[in-house]
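Could you have a look at this structure, given as structure tokens, before my questions?
For this view, one protein chain was removed and the others were kept in their places.
Letters A and B mark the chains as written, and numbering starts fresh at 1 in each.
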Amino acid sequence: MKGPSPLYGLMAEFDDVSSLVLAAERAYGEGYRCLDAYSPFPIEQLHEALGSHHTRLPLIVLIGGLCGCLGGYALQYWSSALAYPLNIGGKPLHSWPAFIPVTFECTILAAALSAVLGMLALNGLPMPYHPVFNVPRFALASRNRFFLCIEAIDPKFDVEATRRFLETLNPREVNTVAD
Amino acid sequence: MADSLQPVEDPSRAAAIRTPAVIAPGHTFGTVTDKISAIVLARKTPLGWYAGFGTAMFFTLLLLVSLTYLVLTGIGIWGNNIPIGWAFDITNFVWWIGIGHAGTLISAILLLLKQTWRTSINRFAEAMTLFAVACAAVFPVFHTGRPWLAYWLVPYPNTMNLWPQFRSPLIWDVFAVSTYATVSLLFWFVGLIPDLATLRDRSQSPVGRVIYGMLAMGWRGSAHHWHRYETAYLLLAGLATPLVVSVHTVVSFDFAVSIVPGWHTTIFPPYFVAGAIYSGFAMVLTLAIPIRAVYNLEDFITMRHLQNMAKVMLVTGLIVAYGYLTEAFIAWYSADRYEGFVPLNRMIGPYAFAYWALIFCNVVVPQALWLKRVRTSVPVLFIISLIVNVGMWLERFVIIVTSLHRDYLPSSWGLYSPTFWDWSTFVGTIGLFLSLLFLFLRFLPMISIFEMRTILPEARVGE
Partner (left out) sequence: MTSLTNTADAAIPELAGHQRRLLIAGGVGAAVSLAGLFFDVRQFLQSYLMAYMLCLGVTLGCLALGMVHQLSGGAWGVVIRRPIGAAARVLPVMTLLFLPIAFGMNRLYGWTNADLVAHDEALQHKHLYLNTPFFLVRAAVYFLVWNGLSYFLNAWSLEQDRTAEPRLARRMQRLSGGGLLAYGLTITFASFDWLMSLEPHWFSTIYGVLIVGGQGLSALAFLTAALVWLSRRPPLNRIVVPAHFHDLGNLMLAFVMLWAYFSFSQYLIIWSGNLPVEISWYLHRLQTGWRAVGLTLILFHFSAPFVVLLSRRAKREPDLLVKVAIGILIVRLIDLFWLIAPEFHQNGIFVSWLDVVLPLTLGSIWLACFIRQLRGRPLLPVHDPEFESALGRIIERGAPPRTAH
């Protein structure tokens, strides 16, 4: 009882970096907005070609770091000066120089955790299933092939017209991506 | 790339100025991927691997026996006792932590400095960091005597109203080392994600596909993902760089904030950090040279890598020597009789052999690295790296034991000699380190595949 599976999009496969970047630029210039490119390594120009803007990640890391910094200092102030005051070596209860190392470590820890978790969250990972994996040749996206996928939800998407457009970009082949 | 200053890595140019390239010519995305992943995905494990892993496991078992006996008996089985309360345990702790630092340095600082030669060595250097930190952690935890209560070091609300003393450098250590372990793990894992996806897509066995697939978390190489990924990776590098400095700084504070002559000196933080990088690079060389020979990775770990690491060793070795010099000069200049006694006691006291051996290993031998002939000879580099590993261990031994055994009060002077269990625990951690390393070599790509792709000429747009 296999009906025609709903369509996720159309995917073109390319042999080299430059063709993919060019294709992405052309597709964006053509007015497609719901599209993504896949490559086996990061390509700086690709991200610009797809017209996306700066990521919020640095801000997340900054906030994370500040929380770690304040939290680390507060933990020490509270436990050494308020909750459990002890005279150690005649030093004042609130000894800021001695609190710097732990404050620093907490800052780094919180910032690093925010960087990794923030990156995963913004990327929507972990994601066990994604339609692009339905294309058998997509396994090469992690080896030496480059893919451009125009998604069916794009307002300009039309199976025939989009396929014709993709064919003009000199791809190796164009595949339909089942959802 | 509009205004990036990334230098162009051009093989023909590299040949013209007579520096070896960071990757042998003739490789493509496909060959790089296949060659590195084949080591992991090979169905048959080489016999040599079993032999190596077996030997390493033997010493790991020795570690387990030593630790079991320690827990059953108490730390009296070690040779340290008042006045030498710290000896092999802390020496080994500092040595292992220091070794770990080269991993972070290669992955973080060299990334920020845009040094492309880091690419083929960063992965296993990072793995080395993790395993070294694991070995380091064994010592303080078991030196507490009651390791099952080691969690008391962590501040948490409890009915005993028990809080760590935040003015003790030992609690700074807890924070520094655990942060270091966590961030190194994150850094390593984030770097692995795209390669895990490669293994997922290339693995022939269903089990491998499932395991690598779960670890890859559904990575698909989307351009949007890559952008955030790179940002996160750079930010992590930016965070890991001051972190690695802070970790060995905190380790040096363990000694320097006391008033023990020979420990209480302000040069300790930068000098410990340089020493850590020094020993770490020595360890990377010690491991990289046999690995590249056994797995035929000369195309990826080229002479350029070995030479550059030799240069880093030379520089950090000179900084360490500078530390010895200022320490000795200021000890005299201070006009303090206890301070002045320390270098004399090191040079002609009961541990003079250790001091002179350390000077030979850390200061004299590495001067050979000034010569290009030495830097380009693989066997000589291997021997020098081993000598530096020994020298840096001796350095910590000398700092710790000679400072403690004769401090202010001659009536409480003493001597230390290691017992069998001191040695067996130390050798055991080397076994643990190597066992973990063998497992890593077999099951994960030891060279970052996706980063190797980026340094190939065909990765450039518009050419």
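We adopt the following convention: a contact is a pair of C-beta atoms (placed from the backbone, for glycine too) under 8 Å apart; a residue touches a chain by one contact, two chains touch by 3 or more.
Every value quoted in this text rests on a predicted model; they were computed, and no experiment measured them.
S.K.: Any idea which chains on screen the missing one touches?
M.R.: The omitted chain makes contact with A, B across the full complex.
S.K.: Which one, B:65, B:217 or B:330, makes contact with the chain that was left out?
M.R.: B:330
S.K.: For the chain not shown, which residue from B:24, B:162 or B:259 touches it across the whole complex?
M.R.: Considering the complete complex, B:259 is the one touching the chain left out.
S.K.: Among B:71, B:185, B:267 or B:461, single out the residue that touches the unshown chain.
M.R.: Checking each option in B:71, B:185, B:267 or B:461, the one touching the absent chain turns out to be B:267.
S.K.: Mind listing the chain A residues that contact the chain we can't see here?
M.R.: Interface with the chain not displayed, on the chain A side: 89-90, 97-98, 100.
S.K.: To test your reading of the contact rule: which positions on chain B touch the chain that is missing from view?
M.R.: So the residues of chain B touching the unseen chain are 2-5, 7-8, 10, 13, 17, 112-114, 242, 245, 249, 253, 256-259, 264-270, 318, 322, 325-327, 330, 333-336, 370.
The criterion applied here is as follows: only the chains that are shown with their structure count from here on.
S.K.: How big is the gap, in whole Å, between where the Cα atoms of chain A centre and where those of chain B centre?
M.R.: 30
S.K.: Taking the complex as given, what residues does chain A use to touch chain B?
M.R.: Per the touch definition, chain A meets chain B at residues 16-18, 21, 24, 36-47, 50, 52, 55, 57-58, 61, 65, 72, 75-76, 79-80, 83-84, 86, 88-89, 91, 95, 98-99, 101-102, 104-106, 108-109, 111-113, 115-116, 118-120, 122-123, 125-130, 132-133, 138-144.
S.K.: Considering only the defined contacts, which chain B positions touch chain A in the complex?
M.R.: Checking each residue of chain B against chain A gives 1, 4, 28-30, 33, 155, 161, 163-169, 171-172, 175-176, 179, 182-183, 186-187, 189-190, 194, 197-198, 200-202, 217-232, 235-236, 239-240, 242-243, 246, 249-250, 253, 450-451, 453-454, 458-463.
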